[in-house]
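Note that this complex is displayed minus one protein chain, with the remaining chains in position.
Order as written gives the chain letters A, B and C; numbering starts at 1 within each chain.
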Amino acid sequence: MSDLNNMTAAESAATKAAVMNQVPGPEIEGQSPLHHADLASLAKQGPKTSGVHLRELKLLGHLTLRCNPANADQLAAVERVLGVALPLQPLTSSENGNYSIRWMSPDEWLILVPGLETFDIETKFRDEMPGHYSLVNSSGGSTVLELSGENVVELLKKATPIDLHAKSFPVGKVVSTLLAKSTATIRRTGDQRFELVIRRSFSDYIWLWIQDASLEFGLVVEA
Amino acid sequence: MLRINCPFCGIRDEEEFDCGGEAHVTRPENPANLSDDEWSHYLFNKVNTKGILLERWRHTYGCRQWFNMARHTVSHEIIEIYPMGSFPSFNGMNVENVVKEVEA
Amino acid sequence: MTQQNRLTSGGRIDRSTPLTFTYNGKQYKGFKGDTLASAMLANGIDVVARSFKYSRPRGIVACGAEEPNAVLQLGATEATQVPNVRATQQELFDGLVSASTNGWPSVDTDVMGMIGKMGGNMMPPGFYYKTFMFPESLWDTYESMIRKAAGIGRAPKEKDPDTYDAINQHCDVMIVGAGPAGLAAALTAARGGARVIIADEQNEFGGSLLNSTEQLDGKPATEWVRAVVEELSTYDDVLLLPRSTVNGYHDHNFLTIHERRTDHLADIAPVNTVRQRMHRVRAKWVVLATGAHERPLVYANNDVPGCMITGAVSAYINRYGVVPGNELVVMTTNDYGYQAALDWADAGRKVVAIVDTREAAVGDRTEAARQRGLNIISGSAVIEVQGTKRVTGVSVAGLSASGAKVIGSVTKLKADTVATSGGWSPVIHLSCHTGSRPVWSDSVVGFLPGPTVQKQLTAGGINGQYETAVALQEGLDAGQKALAEVGLAVADVVLPEAKTLKVAAPMSLFHIPHLKPTSQAPKQFVDYQTDVTAAGIEIACREGFEAIEHVKRYTAMGFGTDQGKLGNINGMAVAAKALNKTIPETGTTVFRPNYTPIAFGAIIGRNAGALFEPERYTAMHKWHVEQGAMFEDVGQWKRPWYYPQKGESMQQSLNRECMAVRNAVGILDASTLGKIDVQGKDAREFLGRVYSNAWAKLAIGKCRYGLMCGEDGMVFDDGVTACLGENHFVMTTTTGGAAHVYEWLEIYHQTEWPELEVYFNTVTDHWSTATITGPNSRKLLEELTDFDVSNDNFRYMDWKQITVAGVPARVFRISFTGELSFEINVQANYGMAVWEKLIEAGAKYGLTPYGTETMHVLRAEKGFIIAGQDTDGSVHPYDLGMGWCVSNQKPFSYIGKRGMNRSDCTRANRKQLVGLKTKDPKQVIPEGSAAVLDPNGPKPLEIQGHISSSYWSETLGHSIAMGFIKGGLDKMGETVYYPLGDGTVIEAEICSPIFFDPKGERQNV
């Protein structure tokens, strides 16, 4: 049953899924999952130096792509749309400007793009992508926390069972794992810098957790 | 705590996984043709092996993929991890018997 | 108070830093570097406890984890109380407050002691199994007496002010124990470039070297220790953990280390620091260098304060500068015991005698003692001790060659301290944790680690190797082996020169005979903390408790907080003797985690209080809180339960909310419902297989309700699924069932039907859902959208993609209340924006926020089920009267079809869901109530079914209920009775569960 994989983009477009631009006009301000924590004003008050720094990269476009890594046409289509290839190697990521792609599972990738470009890219995908795949906008369901600082590894070691040693967790590596009693997709972006993709409904819990677990290091909130 | 080598994500803690129980129990093609006894055998009976047991596991909090595992239920050693839809090879051991044991 | 037993020089204490501590309300002085135990001994404190069963005075016996007696209550404030702290492991800090845990009026003069003396003979092992039975009615009284006597220390009455955490570690080599073997292993592994963790339970590294005057490379051994520690701390990949006990060794080389970060500083941890930390370690290889525990000998009155083990005596002298007495008698079965006498003599106190159970043993240590002119009595033993609160003297007698009998005359010697050594027991606890059975060694006279499936190495004392030179070599070898195993090159390490002393063979002797038979001799203690005596063990054997596990359980040997570290082997030896077996024949001894006890707080780490479990919030949570909503826990979600207004009772709030929906319009935050995006050509086919009803013809733009069953045919979830595109659906699930349903779909796709082309994605958190429902809902929606939402253009069970309040939305016209309803779904980032606009615009239409409780009432008025409330895993769709939701036309045998056709599922008289109308309309049947046909019948009454949902319906002005009745669907109009706890009986008539608007007209307007 794999005839869909032999369909052209046009053919599959004929049966394409519902796509909608979910972002309203600029007059309506979006509220990220940590909106209620008012990180902006905390950034103004709090300390400026400490062992751990936190920043919410909010209101990005989160697109979950599930497709067939063995389908060359699909891989080519992805490159046409994003200008960068899907990271096929498990636990890796790829990047092109403000586009980043995280490997999630053998047939799943998380694509982060600037919030306002989400719909265009979704539409491009629907026009370009042949065969059997799914593309889902999950921008409202998650947010990205950037954690950095000299104690960031120590902090994360308290929350995740993953080995964060540079030897086994180099820059660019991505893992989906447990984060305390929630989950996160963790990507290393520097020796002492990580990006965590977390779920909206758990974000307040994770925010509480980070504040508590970073007490011994001190926490700087960045706007 | 078990340390499980996910075929895609490498060795992770048991906490990231769920055990799906006995492997190689395939859903009957046409359940309607089965007697109540046959159906309940499929639904409920377990080999429950003391020794090497073939199980299904899922990397729930990682890549969410299902895979098979041959594990010793006394020592808790993991002998082999292999993909869904395939049988274990474990080096040198007589797979046939194990699989028979499983399907018996 | 002077420290009369403190030496003026020597030891590792800092005499320039005196510390004050309190014991039983009295102040004492000690020094930095002391343990509570060494400070107590320095101050001449003899009695530290009263024994558990016989209330005998007890003193300090050992100097580490094996100490059975010095178990104290710690804490200066109520909140910081810690029960059962071992004084030998507690570092002294200024202001430490401690107290003994038993004895009334005091541990020194205890009236229970008298009872112990007199009643002791009435309390053989297992005596409680043999009595307290008559009369039966008095057992409760007996037991409450027994229970009053229970326990050692006490729990605090206030909440713990400290915080704890856990940290995950990964390493190539985990080294347990930082004695000579462990340090050599660590140095080797570190130089080889491995990732190393080395942990030791003591406050500083060095192990046995800290307790001796031994030399390495001609310098004090501690110099070498300092150098090694200095080098180790220069490696980035080496983690040194003092004050850290490896308490558990689990499957697959997972270990837990309990690090005490502040217990040596104060009662309570300094601000922003954690009191204790659990390291959760995954090690490629483990090196156990845990050393050995010395065994005391078992002899009459061997529990009188002043009776110690020889290694402890040396440690107190050499490490703490404390001589725990004036006149020492040593009794030993081996050369090592002599060391205590040598150290004692060096400290300038009197060695009365060294009693060696062996005939003329010649080793370097024995010779040293002879040259010092110490009085050595060979082939003899201390058969009894005099004294009660402190040793006053000993009786020494000759032994037969085997050590089985006393021969010759008894001489009495005056002494205040008796140090004994029955040899050493390797510390094999951790290797036992992994399920490996230890193996007895006659040459070592102890158990050694057994075969294991773990990637485990051992070095030093744990192998029965007690000479430093050998321990160092074994440590180095283990380090090199570990390096090779993890693929690293051999490291270049030169070991320090250690003098190897000649050692004469030890004697295998555990239980010192007495002139009288064991059963009549003064008590000879095997396990101090549980008051188990040699006589007790003999009784157990005599009564037929022959397996060592039986002996231990019958006598309680090894069940104390020291888990029998001192006593187990001696106990096995006594049992073996009684049964004419060898020790290995009586069985083996297994140890389980924890190696030493651990605070609950440390085990749970940060997962306490506010962080015990996540609270999941929707995008509108803050608003609900501001409105003063009461919340209901549904899974991890906090859902608004109802919105009380000033002075309202819950029922009044519900009535108001219900009427608002029926007469005007209400708004519900439905964001928590599970939502799963389904894409792919076979999506439709897949839905048909997992739902009980048909999906083939659901058109784009339409919604349909579905029931999900297990293979057994029992309903486990339900929800509405909308067709978004030919290959695209969005499925909703119950709030609590979302995760399970998603896993359900994935497992069937991945393991049963991989050929189906379909992908699933959870989008629960992505969408915010505001449900507006009620006659005015359309008017409200019209105000916020340009789209024509009239009944002609937007039909019931349609969905539309439109803009609401300026935000792109998917609006589903489905209804769970029976009223005209719209479920407005927008990307969660804009959920609050839309919600606030709705609230604002809705005011004039009487828009009222309502919670889950009102939702439940409204749906019950319509007879809609709630999966999980009106189902319990034992009902299939037909039981629910929902046969309309089952399609048997489907070609594929969907999940549940076969199950619900098993004989018991198709029989008559199954429990079926019906409505129940009470005779008295004002009476609300309590949920859970059980129905009977004749409330006055004899018990047990046959239960016809139970009430699953029951409410007061303000809309209808009477109560409504849904429940199960055997064969209920054929019993419409019949009467059943619900007997309540208070004796009243509610009479109810079986009716249709649809109480309101049976034709469903209101949702179609």
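In this text, a residue touches a chain if its C-beta (ideal position, glycine included) is under 8 Å from a C-beta of that chain, and two chains touch if they have at least 3 such contacts.
Here, contacts and distances are computed from a predicted model.
A.B. asks: One chain of this complex is missing from the view, so tell me which of "NADH-quinone oxidoreductase subunit K", "NAD(P)H dehydrogenase subunit B", "Sodium:proton antiporter" or "Sarcosine oxidase subunit beta" is its UniProt name.
C.D. replies: In UniProt, the chain that is not shown appears as "Sarcosine oxidase subunit beta".
A.B. asks: So which shown chains sit in contact with the chain we cannot see?
C.D. replies: Answer for the hidden chain's contacts among shown chains: B, C.
A.B. asks: Considering the whole complex, which of C:I604, C:V625, C:M659 or C:L956 touches the chain not shown?
C.D. replies: In the complete complex, the chain left out is touched by residue C:I604.
A.B. asks: Which residue, C:K26, C:K117, C:R154 or C:K844, contacts the hidden chain when the whole complex is considered?
C.D. replies: Result: among the candidates, C:R154 touches the missing chain.
A.B. asks: For the full complex, which residue in C:N24, C:Q215 or C:N594 touches the chain that was left out?
C.D. replies: Checking each option in C:N24, C:Q215 or C:N594, the one touching the absent chain turns out to be C:N594.
A.B. asks: Just to verify: which one of C:A227, C:L265, C:V410 or C:V932 makes contact with the chain not shown?
C.D. replies: C:V932
A.B. asks: Residues on chain C that touch the omitted chain in the whole complex?
C.D. replies: 80-84, 121-122, 124, 127-134, 136, 139-140, 143, 146-148, 150-160, 162, 248, 250-251, 254, 256, 280, 434-435, 517, 519-520, 535, 539, 542-547, 549-550, 553-554, 556, 559, 561, 563, 592-594, 597-601, 603-605, 607-608, 610, 612-613, 615, 632-634, 712-713, 868-869, 872-874, 899, 902-905, 926-930, 932, 939-943, 946-948, 978-981
A.B. asks: Name every residue on chain B in touch with the hidden partner chain.
C.D. replies: Given the touch definition above, chain B has residues 1-2, 13-15, 18-19, 21, 36-37, 40-41, 43-50, 53, 55, 71, 73-76, 104 touching the missing chain.
Methods note: only the chains that are shown with their structure count from here on.
A.B. asks: So what's the Cα centroid distance for chain A and chain B, whole Å?
C.D. replies: Those two chain centres are 33 Å apart.
A.B. asks: Find the geometric centre of each of chain A and chain C from their Cα atoms only, then give the gap between the two centres in Å, rounded to an integer.
C.D. replies: Chain A and chain C have C-alpha centres separated by 35 Å.
A.B. asks: With chain centres defined as C-alpha means, what is the inter-centre distance between chain B and chain C in Å?
C.D. replies: Computed from C-alpha means, the inter-chain centre distance equals 29 Å.
A.B. asks: Touching two or more other chains, which residues of chain A qualify?
C.D. replies: Residues 161-162 of chain A each touch two or more of the other chains.
A.B. asks: Which chain B residues sit where two or more other chains touch them?
C.D. replies: 13, 64-65, in rising order.
A.B. asks: Taking the touch rule as given, give the residues of chain C at its contact with chain B in the complex, in rising order.
C.D. replies: Chain C residues touching chain B: 250-254, 282, 435, 453, 711-712, 743, 746-747, 750-752, 754, 893, 897-899, 901-903.
A.B. asks: Under the definition above, what is the set of chain B residues touching chain A in their complex?
C.D. replies: Residue positions touching the partner: 8-10, 12-13, 15-16, 61-65.
A.B. asks: Mind listing the chain A positions that touch chain C in their complex?
C.D. replies: 1-2, 4, 15-18, 20-25, 27-33, 35-36, 59, 64, 66, 107, 132-142, 154, 157-158, 160-163, 165, 168, 180-182, 199-202, 204-205, 208-209, 212-213, 215-216
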